[in-house]
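Of the protein chains in this complex, one is absent; all others appear in place.
Letters A, B and C mark the chains as written, and numbering starts fresh at 1 in each.
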Amino acid sequence: MTSSTRNRLFALGALLVAGAGLAYVAFGNIGQNLVFYWTPGEMLAQGSKAYGPTIRLGGVVQPGSLRWDAAHTHLSFRVADTDQPGAPSVPVLSSETPPQMFRERIGVVVEGTFDRSQTFTSSRLMVNHSNEYRPPKPGDGPDKWKTTVSAPTAEAR
Amino acid sequence: MEMRMRRRLEIAAVLGTLGIFAYAAWTGLVWAPPDREMGDVQRIMYAHVPMVQMMLLSGTINFVCCVVYLFRASWKTDALAEASAETALVFGAIGTTLGAIWGRPTWGVYWAWDPRLTTVAILLVAYAGYMALRRFVDDPERRAVWSAVTGIIIAVDVPIIYFSVKWWKSLHQVQSTPRTVDPQMVYALRWNITAFFLVLIVFLVARYRIALAARLRETTVPEPAPGAQQVVA
Amino acid sequence: MRRPGLLASTWVLFWKDLLLEWRSRARVNALVFFSLATLLLFSFALGPDTALLRRNAGGYLWLALLLSSVLALGESFRVERENSSLEGLRLVPVDTRSIFLAKGIANAVLLAALGVLLVPVLVALLDVRIVLSWGRLVTIIALGCLAIAAPGTLYGAIASHARARDVLLPLLLFPILIPALVAAAKGTALVFEGDPMTQFPSWIALLGSFDLLYWGLGFVLFPRVVEE
Partner (left out) sequence: MMNALHSVLAAVGEGRIQGGWEYVKAAYAICWTGLALYAVSLWARRPREEPK
């Protein structure tokens, strides 16, 4: 074996090693475990181990669970794995101003702590928007959500 | 005579780019409908998405130049590598700022350490280091080789940025496709991508010429004045 | 004349590097004190909140190691430059890639030793407990130091020949190390805090893949960095 073919083999081998590293980052399914957020189901499955540390919880706002207190300073809702009834869900108490798109059935990520009373206290609320963009339906201007927001307490039973 | 023809063509190209840019901005800001949920804020998309795409494109160009340079050294490839790293930095920095402004009313926060945003931040800081390296090495040949090596290592981040939203659960939404976006918005977005692409090309060509001229000046100095030469450590 | 094999020359150069470190113990001592001082500074900067300090101990360990690595890497190439020994090595018919492997491994060993040395300090200063096993702690320190050492050696070789080398090395090195550093710090935090969600293997896997990536790329690219 001449020294130049040997060098090429070395280079090829090293590039394969590097490629394997990148491929494992991509497809090694590591991401499923090292998450930006947990779903309520995953968090509840941990039982008491989830109490205490600051964690991020992600899911959708369960329909019919949205409640403001009278002065609109506190907000409570349930975050569920999916918007199907019966999906695992966690009650969340938030003191953060939600962005304008916040509503029932929308994806959210809340940062905070979970405790023994089975309530998630959040100090940071992020709306997780889907990749869909649509114009308003004919007859309901882009301001439509404002009407649903102005009477949220009434609407949420 | 030929000089003047070329000059006129260049001016025409720049003016054409500006015209397309203006039309694209009009489609995005006026003509396209607002989003059902975000309202008018969604119009930031027509600048944010193209800017970040051009950052990734510049990064890819830089990677190709770096690899090509290592196989066949040429001042032209080196100059294009320098140009594309700088445009990646400019488009990335502005594009990320736009994303942060968009994030405030839609996500509720300017910034979150989700995988997409983190990897973009890494890319920007890494290219800043790349530009510093180019500035701190005086020997043009060494500078070219070393920055090529650095550029290749940085470029590993580019595919990670692109796929991060698919590989990991993140706050950032996954790439939109024409199926998830209203046709009118797709039309406006396509025009904006074209416009920003043309702007990128204009910038790349201008920056490439600056780099190439600097390279030629460095490599063809006939006799440096004694004592004026920089000591290369 | 037959060139010595890659592994044989790597081995020889590796011992040369370690021997050099051993002969100039003053440098190693300085490194140890530097990293200790860094750890102390973190505790002072954050005040006496023990719970907070303990929770962030994994991050402090890796920050201390990272800052020390810049010193160690800079030193390891300064020695070569001052004695022009890199030029000497190039005259010997030895594969330049073995210089990379030898220097990289030597730096990794040095950093890992430093890391293991810092753990008892963390235990004493920040009241850290090792909840998972020592074996796991050593594994993650070793993998993390390998991740610092490969690009560190590559960039150390570059920066040592540039102007403003003390600024340049961290500027080049830190950004690309962020993912590996996050993995190492999180993994270490799990060793200290316990691992309720069994995430530890995933962080190790992530760190390991970055090791493969950095070492593979470094091995291919290093000859171009030191060639004339």
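Criterion: a contact is a pair of C-beta atoms (placed from the backbone, for glycine too) under 8 Å apart; a residue touches a chain by one contact, two chains touch by 3 or more.
The structure displayed is predicted, hence computed values, not measured ones.
When the omitted chain is restored, the residue from A:Q46, A:T82 or A:Q100 that touches it is A:Q100. Note that of B:H48, B:R116 or B:H172, the residue touching the chain absent from this view is B:H48. When the omitted chain is restored, the residue from B:P33, B:P105 or B:P159 that touches it is B:P105. Of the options B:I94, B:V174 or B:I201, the residue whose C-beta touches the omitted chain is B:I94. With the whole complex as reference, residues 25, 29, 38-41, 43-44, 47-48, 51, 90, 93-94, 97-98, 101-102, 104-106, 108, 199, 203, 206-207, 209-210, 212-214, 217 of chain B touch the missing chain.
Just so it is clear, only the chains that are shown with their structure count from here on.
The touch graph of these protein chains is complete, with an edge between every pair of chains.
Two chain pairs, A-C and A-B, are compared here, and A-B has more C-beta pairs in contact (counted per touch definition above).
With centres taken as mean Cα positions, chain B sits 30 Å from chain A. Separating the centre of chain A from that of chain C, both taken as means of CA atoms, is a distance of 35 Å.
For chain B, residues that reach two or more other chains under the stated contact definition are 156. Multi-chain contact residues of chain A (touching two or more other chains) are listed as 22, 25, 34. Of all the residues in chain B, the ones that touch chain A in their complex are 33-42, 45, 104-109, 112, 114-115, 156, 159-160, 163, 167-171, 173-177, 180-182, 184-185. On the chain B side of its complex with chain C, the touching residues are 70, 118-119, 122, 125-126, 128-130, 132-133, 136-138, 142, 145-146, 148-150, 152-154, 156-157, 232-233.
Taken in their complex, chain A has these residues touching chain C: 3, 10-11, 14-22, 24-25, 28, 30, 33-34, 42, 46, 49-50.
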